[in-house]
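Pasting in a structure now, in structure tokens, and then I'll have a few things to ask.
Note that one protein chain of the assembly has been removed; the remaining protein chains are unaltered in position.
Every chain is named by a letter (A and B) in the order it is written, and numbering of its residues begins at 1.
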Amino acid sequence: MTAAPLTRAPAETAAAPVLRAEHLAKEFSGVRVLSDVSLDLRAGEIHAVIGENGAGKSTLMRLLSGYLKPSEGTLFLDGAPVAFHAPKEAQAAGIALVHQEILLADALTVTENIFIGREIARFGRLDERAMRAAAAAQLAEIGCKVSPTALVRDISLANRQLVQIAKALLGTQRVVIFDEPTAVLTHDEVDPLLDIIAELRARGVAILYISHRLDEVERLADRVTVLRDGRMVGTYDAKGLTPQRMASLMVGREFASLYPARQDPARLAGADAAPALEIENAHVPGFVRDVSLSLREGEILGLAGMIGAGRTELFEGLLGLRPATFGAVRLHGEPVHFHSPAQAAARGVGYLTEDRKGKGLLLDEKLAPNLTLAALDRVHPAGGLDLAGEARLLDRAVAGYDIRLRSREAKAGQLSGGNQQKLLLAKVMLNEPTVLIIDEPTRGIDIANKSQIYAFIQSLVREGRSCIVISSEMQELIGLCDRILVMRAGRINGELAGAAMTESNVALCATSSAANEQSLGGP
Amino acid sequence: MLKNALIAAGVTTALLSAGPALAAEKKTIAVSIPAADHGWTAGVVYHANAAAKEINKAFPGIEVIVKTSPSASAQVSAIEDLSATRKLDALVILPHTSEELTTPVKAIKDKGSFITVVDRGLNDPKIQDLYVAGDNIAVGYNTAKFLVEKMGGKGNLVVLRGIPTVIDDERIKGFQDGIAGTQLKILDIQYANWNSDEAFKLMQDYLAKYPQIDAVWANDDDMLLGVLEAIKQSGRKEIKFALGGNGMKEIIEKVKAGDAVTPVETPYPPSMIKTAIYLTAAHFAGHAPVRGSLKLDAPLITKENADEYYFPDSPF
């Protein structure tokens, strides 16, 4: 609210822009996806671009890095107008793009990946030694410790992201564009990466930073440009721009809170809250050792922990998706044992996978078949398909979960991430589960959809269902859950409730072997 | 022709008289032939096994071993294994391909074995002691001559050929030579891969394309079966002759029964392997000279001589 838009940066306060865009616009077959966007990137500055999905961030980034040509407007490099006809030309001008997805060849070494397409050769023969040395130097510069000869498939996701950055930085780079570089990383892999980006700024590189994670933007950016519906809302000084304010600018209305009001803690406390799901002595070979937990009726139970802590695997084991043994599993007090997700669904247990695109939805299929895929027996009891009934169910899901689609004939893969997630939720809810396990409910989703999904989860438990939320976003768990269990290395390493649910406590439990619930204080 | 008959007669006499005398030193004759994968090779396997059984029974001094191989490389391995495990006094071989088998057979020859080559020659004719083969050119030529004579030297023909190989080329060449200079006209000639199904389809298409076909020649009997079925389905009556080749028993039966459309047949009999095995056995049992080449003729099989070429128990 203090931040006033700076459409033009005051010349005396900053260095001359390296790259400047004026009145950029882009149309795809007559549809305008970006209009009248002007911004500049200065040496030694991090300029963040934020906006909801579909606001035009990716288009802008591709215009700046030569992947697309603007329909209108001009780019200026060091004050002179330029037009890039291919990414290669932008690269030659010192503009590098670090992609959001990891685009590396798994079967090749780190060095081979860095030099792919621009190998160093002497007399037509590859100069392996020179490439290894250059790769090692580049990796060292960004503080990445992987061996240049390691195979990419053998290194961690975080290191792959660093290799990708090293690849982008190869050669003299004056402008580096980061497209959601932390989207695939876990919480504690993020910090080192942000340090590297800050280090690049210190060396005088101009940085364009695109992210959904507003806390990162707050921490890193010098200036912030907000896009909404393909138009510029404005460019702001990052000082004093809170994440909440950023969210309001992106959405175009004020945001009181992302999270719905919590339910009355008294309702869940005490012995009268019966357990909805009890798991005793769960073992999932290689992932989970001796885990017991209990979910109360009407509760939202959070499951925190780092990637690889065994959270997802515990519930995949529960549903019979991977080998697992249990001392006992009780659903509403009755012993159960599931061999397949179908059995679990029949008993009222639903699971939303964290991997929406890989395991949740058929991206090339239309919406209705996706919606009913897990409940075919229920929706089509006769064996033959009841297409009219299916269409009605889709109508109801679209209305009930506010799924935004441009056509009923659209394929699931054409929906935005947030709408895919809502469709996935609607799909699992068709089986009317009493216990719902949601793995990473809002991964890669913009703020407006996030807030809606939180509200849906809250309303589900108000209807008397019980819910387990697995998430790597601590804020989300703290804002949404009644109680949080923290897993570490296949075990439950702590339980937090009430005021003890803080980021530092969650982080401590997730990383420290010494942590226990007593030392953190119970409710 | 006369020479061939004399040799055959001599062999038979020698075998009949010299049988039990030579029990002292047992001679091994290995027979290496392609595995049965279509009618003709099935006939080869049948006749080779029949010859082995008969000779092993008649001559205690001779042991005939039959080995079938599904491919040229398998055949190379098979004869190498045979010669490694025992002393081969003779090898009777119907090679899958000339190129691949020449060197391995020469290696066996160098160990002192008597080599009989059947049907397909090796690249180096000096390797063989005895060569027994049919006459593919005559298969085509004699069929053509029959048609020229019966049709008065004029009419429209369609031809079905097999798989592009030397055998196929020779038959077609013989046929073309046979009709050269007459008014017989080949309307069309296409490959049907010695396969009944493909021949059925091809014949249907010929019938759709040409309103007047006087005679059909399929250069193999498998294909002739498909041809006859297609003609039957079309109900067309103008086709005077549909001839094949090879000597399949179903076709020989037609000849024996005096079929109007298929009154003759030209042999390229798989029983030539039996001829070769007997001749090789004669080399050991009969003290009769058998070194040389024997080209089995491809005379027209007619109602009169059909019995000679009819083997009701053979699969072919």
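To be clear about the criterion, a contact is a pair of C-beta atoms (placed from the backbone, for glycine too) under 8 Å apart; a residue touches a chain by one contact, two chains touch by 3 or more.
Basically, contacts and distances are computed from a predicted model.
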Complex member absent from the view - protein name from UniProt, among "Tripartite tricarboxylate transporter TctB family protein", "Alpha-E domain-containing protein", "ATP synthase subunit a" or "Ribose transport system permease protein": "Ribose transport system permease protein"
Full-complex contact with the absent chain, from A:P192, A:G234, A:G308 or A:P369: A:P369
Hidden partner chain, touching residue among A:Q100, A:T182 or A:T353: A:T353
From A:S147, A:T242, A:S294 or A:Q414, residue that would touch the chain that is not displayed: A:Q414
Chain A residues touching the omitted chain (full complex): 28-29, 31, 33, 53-54, 56, 58-59, 229-230, 321, 340-345, 351, 353, 355, 358-365, 369, 372-374, 376-377, 380, 383-385, 387, 391, 404, 406-409, 414-416, 427
Where the missing chain touches chain B, by residue: 35-39, 41-43, 45-46, 161, 164, 188-191, 194-197, 200-202, 204-206, 208-209, 222, 225-226, 229, 233-234, 248, 250, 314-316
